[in-house]
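Note that one protein chain is taken out, while the other chains of the complex remain in position.
Each chain carries a letter (A, B and C) given by its place in the written order, and its residues are counted from 1.
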Amino acid sequence: MISYPPVRIAVLGASGYTGAELLRLLLRHPAADIRVLTAERQAGKAMAEVYPHLAPFGLPNTIKIGDVDWAEIDFVFCALPHGTTQEVIATLPAGVRVVDLSADFRLFDPAVYAEWYGHEHQAPELQKTAVYGLTELARVAVSKARLVANPGCYPTAAMIPLIPLLRGGLIAADDLIIDAKSGVSGAGRDAKQGNLFCEISEGINAYGVGRHRHMPEMEQELALAAGGKVSLSFTPHLIPMSRGELITTYVRLRDGDSADDLRAALAETYRVEPFIRVVASGVTPSTRHVRGSNHLHIGIFPDHRPGHAIVISVLDNLVKGASGQAVQNMNVMLGLDETLGLEQVALFP
Amino acid sequence: MISYPPVRIAVLGASGYTGAELLRLLLRHPAADIRVLTAERQAGKAMAEVYPHLAPFGLPNTIKIGDVDWAEIDFVFCALPHGTTQEVIATLPAGVRVVDLSADFRLFDPAVYAEWYGHEHQAPELQKTAVYGLTELARVAVSKARLVANPGCYPTAAMIPLIPLLRGGLIAADDLIIDAKSGVSGAGRDAKQGNLFCEISEGINAYGVGRHRHMPEMEQELALAAGGKVSLSFTPHLIPMSRGELITTYVRLRDGDSADDLRAALAETYRVEPFIRVVASGVTPSTRHVRGSNHLHIGIFPDHRPGHAIVISVLDNLVKGASGQAVQNMNVMLGLDETLGLEQVALFP
Amino acid sequence: MISYPPVRIAVLGASGYTGAELLRLLLRHPAADIRVLTAERQAGKAMAEVYPHLAPFGLPNTIKIGDVDWAEIDFVFCALPHGTTQEVIATLPAGVRVVDLSADFRLFDPAVYAEWYGHEHQAPELQKTAVYGLTELARVAVSKARLVANPGCYPTAAMIPLIPLLRGGLIAADDLIIDAKSGVSGAGRDAKQGNLFCEISEGINAYGVGRHRHMPEMEQELALAAGGKVSLSFTPHLIPMSRGELITTYVRLRDGDSADDLRAALAETYRVEPFIRVVASGVTPSTRHVRGSNHLHIGIFPDHRPGHAIVISVLDNLVKGASGQAVQNMNVMLGLDETLGLEQVALFP
Partner (left out) sequence: MISYPPVRIAVLGASGYTGAELLRLLLRHPAADIRVLTAERQAGKAMAEVYPHLAPFGLPNTIKIGDVDWAEIDFVFCALPHGTTQEVIATLPAGVRVVDLSADFRLFDPAVYAEWYGHEHQAPELQKTAVYGLTELARVAVSKARLVANPGCYPTAAMIPLIPLLRGGLIAADDLIIDAKSGVSGAGRDAKQGNLFCEISEGINAYGVGRHRHMPEMEQELALAAGGKVSLSFTPHLIPMSRGELITTYVRLRDGDSADDLRAALAETYRVEPFIRVVASGVTPSTRHVRGSNHLHIGIFPDHRPGHAIVISVLDNLVKGASGQAVQNMNVMLGLDETLGLEQVALFP
């Protein structure tokens, strides 16, 4: 076994679900030295109070961002709300490397950012240096980046299969229908009536139809893969579970191709990847099989409509869809074994 | 208030979930005289034992079908498993009218039946007389029928919006993508490992991709509406709740039309219907709002892809998707007020 | 069938779960004329917006209490938060009869009220006129009351079995252990982090151990039944479901008695009650069997400790534990058939 030099880490925004999930993973990471946790409204609280399941691990109390001594920090995970992140990251010392879990640095075009977020970007120069961190597909760029924009959960689940297929010209770029289903933890820990147990349990609804903010992020990255504009439909649904995301994507095949061709292409692309698994023909991916783990499973099915196929991908939105991929990106940035801290077996049942 | 002459009813297959749901509704129906309940494996049991929630209502004990005295029965609800139904119904006295909740009499073409069910139909002559009972769209035929084939839950949810749109030529028949999400009660009460709480809770998966038996039923009825063959994709998903079904259908619009045109057309079609509600622009249908009721809600949304729209429909699979529509069909067949026994307000939360 | 003269009803606090549940029940009540709905923060909203499942029923928009024209109201259901209720009810015209679902008028002793609620009661004269409305056990008093204090959910579930047993001297008053388990809807619809889906799902915890405000209410009523002070322990637990409450009470038997004696006594007490059901020996009550209904089921079991027994009672906290019992009390107050509006069959599954 190997001993690792410690990386001194700050988690900004440790009181949210992605913050807690970063801690769950980093506590098992052999190189992680968790030095600083921030939480604005709950500053000063012990983590045992904010998250009792983290009580046994001797974590530092939360402080305010303004009180962080950056001289003792090598690496920052930024799990702050969208919009507040830009200014914070702009003030960090140049030597500190960052994975940002918010959407703030995911859109390269300032005009697209302003259109979807309703205001100008506050750190456009910094934006130019950010790398979109879909790890398996951007490893070299991630390894050199100072600032990695960690992808959204839906974009990760959708694009891990779609990008290689578009790059290879196996599917059409003008006919992508992405029907997504997610557990509730993606909505965060803020108290909102719509996320109460009684309002979520035993029911399903779509939300943000046609205007979810993960859409421009997918349009940007899929267009890069396709070498031109894509036309996509994206409809997320909220289902009564805490973790997990399943995406059903309806694609049009290249003439003469079949679902088997897509499966073979993806199996080849991800053949040696530790976290990506293309399941066999006829096997149905389930979010239960990846809960709590950094794995993403992909299944391909023939569509009853000739010339089309159905791509189903599943992940845990808090792990591969957020904090797990963030740790994976840190590992790549620091030249560490990519699976460090991410060896969890899925929790089933 | 009106007094109704009693209809003497037999429920065949009273030990399944649709059987129990029929009883829940019929117990509040002012004309229903529940005379006979059958259950093959559990014959002889008190309903209080089979379904303790029905204990207070003085229902008859279950018997075997062979022991029914048909002379005392006017109306039969047949909630038997697919395949076993044909022979049973073939033996009923001519004067007894029937709503069959199984799939046995839904497919008019014996070749299609044989293809999907793997054996010849056992009562093809009877099949010719059956009416496909999507009540709102087949009222006249239902009123005259002796045998009504009650539609499947997915077909009801999908086709209540799609049939008028196809009939009116507002959407294309060759590009229908039906992404369905359902609670677990549709899978019935038989003990199967895959339906255990631990295997369903906190997860989602697709199932029967491209080969679900509700597909030929939709192809048949949608082709009738379109006046020609349709091309459709149908992917059901199982989600962790007991009741409820949400269907997201991706449709291609007629040139120049918009989502608003679809909404206006459906609102007009169903303007006076007591059970069908087209919600306003921007409102998101939720299965929570129809749980336990015979209502079906429809929402229409613009698709981000130009020239397309998204149709979302929700129902309770055990009510409008099964037993509620069955009672509604009985009401139409007997010339009763269509809402009798179906006035339940949805149970929320 | 009978026709009823309409009762003109106001529901104060219609935007909470008990308010919505009152509407669900009253919409099916043949004598209820729902005239006024109030909601302070959401005043002016259509009920279709506050509660989409109530959209089909043509209910009035919500208004503020100050805007109610009391001349058009015969009967008030008060579903306001604890503490705000006293002043509101004190201002109502004398001719308006009231069922109050809050805790404000449940405690007869002003000193006990002040101890548990931290301030003096604002309407002590009105308090003296209030009747504690455990319907089956207080029918005559309820029938004559102008103001009925509707019991809490836990007290209803616990005391329907305990009061007759204490009155009859069958169990000891100084050794009552009430272990309660409840769904989350009892906590109301206000947005609180602790009631988010992710914080409730897949877990259980006790809360308010030794200091839940339903305790003094039980001490008061049980002491009346026992003819002297009682000593009780009450521990509620929150479990991941929306509706339902199960109470396990550990009792010490009179010398020589057995669990069978308790069962026989309760069966006799509630022999003709439409909503109370004492289940047979060996049958286990379940909240699933009463969900959405006004029924309360009671099972009695031998305790492994000699001389003790276990009493298990279940109800739906929003129905028999709140709005259902409130309607039942209205029926008694107005001399109507007690089951009007309350004939719902439980929704299972």
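Methods note: contacts are C-beta pairs under 8 Å (C-beta built on N, C-alpha and C of every residue); 3 or more make two chains touch, one makes a residue touch a chain.
The model shown is predicted, which means the values in this text are computed figures rather than measured ones.
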Contact residue for the chain not shown (choose from A:H121, A:R263 or A:R288): A:R288
Which of A:Y51, A:F234 or A:Y250 contacts the chain that the document leaves out: A:Y51
Among C:I63, C:L246, C:I276 or C:L296, the residue in touch with the chain that has been omitted: C:L246
Interface with the unshown chain - residue positions in chain B: 17, 184-185, 189-193, 195-202, 240-242
Touching residues on chain A - with respect to the absent chain: 1-3, 17, 20, 23-24, 27-28, 30, 51-57, 185, 201-202, 242-243, 274, 277, 279, 283, 286, 288-293, 295, 343-349
Residues belonging to chain C that touch the chain removed from view: 175, 177, 179, 181, 183, 198-199, 201-207, 209-210, 215, 231-235, 237, 239-244, 246, 248, 250, 284-288, 291, 299, 301-306, 308, 310, 312, 314, 349
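Keep this in mind: only the chains that are shown with their structure count from here on.
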From chain B, the most remote chain by mean C-alpha position: A
Distance between the centres, which are taken as Cα means, of chain C and chain A, whole angstrom: 46
Mean-CA-position distance for chain B and chain A (Å): 39
Approximate Å spacing (C-alpha centroids) for the pair chain B, chain C: 36
Chain A, residues touching no fewer than two other chains: 198-199, 201-202, 240-242
